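Moving on to subunit A:
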Amino acid sequence: MNLGKGILKGLVETARNFVGSYYDPARLVTIQYPDERRALPEKARSFPMLVYDGEDPEKGLRCVACKICEKECPPQCIYIVLDRDEKGRPLRRPKIFDLDISVCMSCQICVEVCPFDAIKMNTEFELSTADRFGSLLLHKMDLARPASYYLGLHPVEAGEVNARLAAGPGHAETKAKPAAGPAPAAGTTSGAKPGDSDRP
Partner candidate 1 sequence: MDIAFLITAAAILAGAAGAMAARSVVHCALCGVVAFASLAVAFLQLRAEFVGFAQLLVYVGAVAILIVVALLLTRNFEATHEALSFRPWALGLAIALLVSGAVVSAILGSGLGVGAPPSAPPPTVKAIGDLLMTRYVVALEAMGVLLTVALIGAALVALRENGPGRPAKPGEQGSVAGRLEE
Partner candidate 2 sequence: MIAGVPPSAATMFEALDQLFVSLKHWLVGQLPPAWQSWVSLAISAAAILGVFMTLFALTVLIERKGLGRIQNRYGPNRVGPWGLLQPIADLIKMLTKEDLVPSGADRVVHFVAPVVMVVPVLMAYAVIPIGRNMAAVDFNAGLLFFFAVGACIELAVFMAGWSSRNKYSLLGGMRAIAQMISYELPLILSTLPVVMLAGSLSLVDITDAQAGHSGGWLARWHVFTPWGLAGLLLFTVAATAESNRAPFDLPEGESEIIAGHLVEYSGIKYALFFIGEYLGMFAVSALGITLFLGGWRAPVIWLEWVPSYMWFFLKLGGFVALFIWLRGTLPRLRADHLMNLAWKFLLPLVLLNAVSAALWHYTAPWTFVGAGLARWLLCGSLVGVPYVLLGRRLFAGQHIGPRTYRMAA
């Protein structure tokens, strides 16, 4: 005798949804994206950015153009040219730092390998453009972001990085050896790179 009962039950259920959605805003789970935004989780990431200290992105860039990230990047989307002074001595800063985000796969390996905490993951995702060749190849100045911005994006991770950096200038360089070299040496500060603590 339950012929049609299922249909009626279903109709009641949908009617309840219909009416309820007008009285109980909690039912409406939609986040109306461009107007409302969900806060991004701490570990959100899109493409890499270059972190700089201080005000001037040219001077404050942490990157020393060691090209480790360029070598490690699996799809080879980073292109770095070392800056040199008139006499040809290296200036420990990149002249060109290009990153093709149409190729980048957001693997974060560049971040893991960088001994200077210079390259970090950004969370900007509204990157659509009408020009798929020029606009997706980001240059040094497009990639540069202040350290405060980084702290805002990933507070926990950036806090650790800042603490490490505050431990002393040059400290990062001592840490660099084990990180870059094939055999990790003992006795460095935990030997951990920022990303490591996130891993399970």
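The candidates were selected such that all candidates are chains of the complex that A comes from, given by their letters.
Details
We adopt the following convention: a residue touches a chain if its C-beta (ideal position, glycine included) is under 8 Å from a C-beta of that chain, and two chains touch if they have at least 3 such contacts; residues count from 1.
All of these numbers come straight from a predicted model, not from anything done at the bench.
When you check 1 or 2 against subunit A in this complex, the one that touches it is 2.
The touching residues of subunit A, when paired with candidate 2 in their complex, are 1, 3-4, 6-7, 10-11, 13-15, 17-18, 20-22, 27-30, 32.
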